[in-house]
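Moving on, here comes chain A:
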Amino acid sequence: METFPSLLQQHATQSSNRTALRMKKHGIWNSYTWSDVADEVQKLACGFAATGLKPGDKVAIIGNNVPPLFFSILAAQSLGAIPVPMHADSTTAELKGLLENCEARFAVLQDQQQVDAIYEVIKELPMLTEVIYFDERGMRDYDHTHLKSYIEFEELGEQFAKEHPSFISDVSSKITPDSEAFIVYTAGTSGTCRGAVLTHSNFLSTGQTFVDQEGISDREEVYSYLPLSYASTLFFVYALWMIKGYTINCPESNETILADMREVGPTMLYGPPHFYKTIYSQIQSRTENTKSSLLRRHMSSLMTQGRTWLGDKLVFSQIKDLYGLSKIKHAYVGGDVLSEEVFKFYIALGVNLRATYGTAESAGCISVQDAQDTNAEHAETMVGAPLPGVEVKIDNKEICFKGTNAFKGYYRDEAQNNLIVSADGWIKTGDIGEMVSDHIHVLERSDCVSKFSTGADFMPKQIENAFKASPYIQDAVIVGEQKEHMVALIVINAESVGAWAERQQMQFTGLRDLATKDEVTALISDKVREVNSCMEHVGGANCPQIKRHTILHTELNASVGEMTRSRKIRRDIIANNYKALIDALYSGVDKYDVTDSNGDLVAQLRLQTA
Partner candidate 1 sequence: MYYREAGRLVKSFADDRRMLPLKEDRLLSTLFVVGVMYILVTAFASDYLLSAIFIPMMVLGVATLGLNIATGYTGQLSLGTAGFMSFGAFAAFNLVLRVDWMYIPLAFFLAGVIAGLVGIVFGLPALRIKGFYLIVSTLAAQFFSEWIFNAYPWFLNYTTSGVVNLPPFHYRVFPFQELTPLNDAFWHSSRGRYLITLTITIALIVACKNMVRSSTGRNWMAVRDMDIAANVIGISVAKTKLMAFFVSTFYCGVAGAMYSYCYIGNLDFMIFNLRRSFLVMFMVIVGGLGSILGSFLGAIFVYGWPILITRLGDWIFGGGTLDTAFVENNSKIVVGTIIIVLLIREPGGFAALWNTTKQKLRVWPFSK
Partner candidate 2 sequence: MWEWLPFFLEVLVGGLLSGVMYSLVAIGFVLIYKSSGVFNFAQGTMLLLAALTFVSMTERQVNFWVAFSITLVLMVALGIIVERTVMRPLANQSLLSLFMATVGLNYFLEGLAQGVWDSAVHGVDLGISNDPIFLIEKFPNLGLDIIISQFDIAAAVIAGSMILGLTLFFQYTRTGLSLRAVSDDHMAAMAVGIPLNRIWAIVWAVTGVICLIAGLLWGDRVSVSFTLTAAVLKGLPVILIGGLTSIPGAIVGGLIIGASEKLGEIYLAEYFGGQGIEHWWAYTTALIFLMIRPTGIFGEKEIERV
């Protein structure tokens, strides 16, 4: 049985000249072969060892998706230390909480931003002894007692390697598949972050069954831009990479993610719904702005009649090429549900898109859709049969799993462990679902299933997804817990609604203005009515309806916790932040004044009745 360090050694010896990692830097794609990767990891691991990192110590890895981070993770693992990936944009408070919780001794940071974030609290973190950063820019004026640059660190490592040539391989060989490989903090739609401890075998055995089932080869070109702080990214990008030894490609900068993807032309892709929706919206709005009737005709018939041979040659294969989707063999969406319309669009376009299902506790993957699911009704929520080696059952509507991917437990959180892991090893996912002929159908996250005051259940997320299919709607929040009916807070997409408003020859100044325009209100009200009638169609005449709704004057804000970093909404925080507004919606008034801290009017929202 393999571990991450042993797999690295395998690739480094068996396919040393194959490209392991590419990153666009300075306008060209720089490659690292497997032996380059092994060298870097060796140096870095020696640097860790030289500065006193011991097996079992925690190493916080904070930054975006860049090669040195991959190296740091591997280096830590080679020493038997446990990497704890964290999000690059985390605030000081968030980081402090996580670093304290995991008792990190080392932290590897990308640049000044992360240094600043933890520098304020470094004195309060006595465990944290070494901080390493890659990017030298802006770092001149810092107190370097705790800080080391990556280069300094590698020099230390080279020195150490000379003195202890076989140190790393000795330590590595002691690592077993059941050793801890990662602590991954849950994304936390439900509040506090918890660190799931995952072993090498959690990732590697599940990963092996995944690649066997999906036929992933060692020649894949994988495009990777996601932060490594999610279990699913670690699974789809990192673990599968180590298993198959394919090539990972990282973009040059945040602004060039889409352009760089075209250059890569990946054969395998993993992304959250938001990513797919962005590309979808771009294609849609470019189609709407075009004068070409050819394009419009083909696009409008795509969803109903599928691709014709000519249409494929003239339009669709070209669109795929423009977005770098033309070579895709495997595209996966996970983390949340992609709305049906978008999902169907990709399928119709001929992109082999599959929904996956997994949680941090399950090393990022429990199941993946098969071809049969993509044609089913609710294809977007049918997530396939559990992977071999993983068992799934529905317990009181909640999806539970056990198997090779089952985590060791939360780090230093016995209480929560006991809460979700049963005596016989079943782990509650917290998601509501059903089994449809052995395939999992995810319905709703459990803590988000709401009950009306009448006692009836409803599932806000499904309704929200129905809204999100509209290109004009960025986010929707459905509220109804302990009420008689639902109300909706809607965030419009400033760009597409702006473009729409321009086509209508409307005057407007910005999102805040658009949100209160009659025309926009009418546009969104139509959508609400459509969703309502759709619910009635499915759930019968007595089905609860969205009685009232309003358009918010701003976007939801991740920095105050209204969304997670992966852009999932946090319903409880929103309900709290917008309490007064929601009360107003239920009270039946038709205007609501938003004021700032000085009490000055910011916007007057219009509360609509469907």
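Everything that follows uses one rule, which is that contacts are C-beta pairs under 8 Å (C-beta built on N, C-alpha and C of every residue); 3 or more make two chains touch, one makes a residue touch a chain; residues count from 1.
Criterion applied: all candidates are chains of the complex that A comes from, given by their letters.
Just so it is clear, the model here is predicted, and its values are computed rather than measured.
Candidate 1 is the one, among 1 or 2, that touches chain A in this complex.
Interface residues of chain A, counted against candidate 1 in their complex, comprise 22, 27-31, 221, 249, 262-265, 286-287, 289-292, 294-295, 314-315, 318-327.
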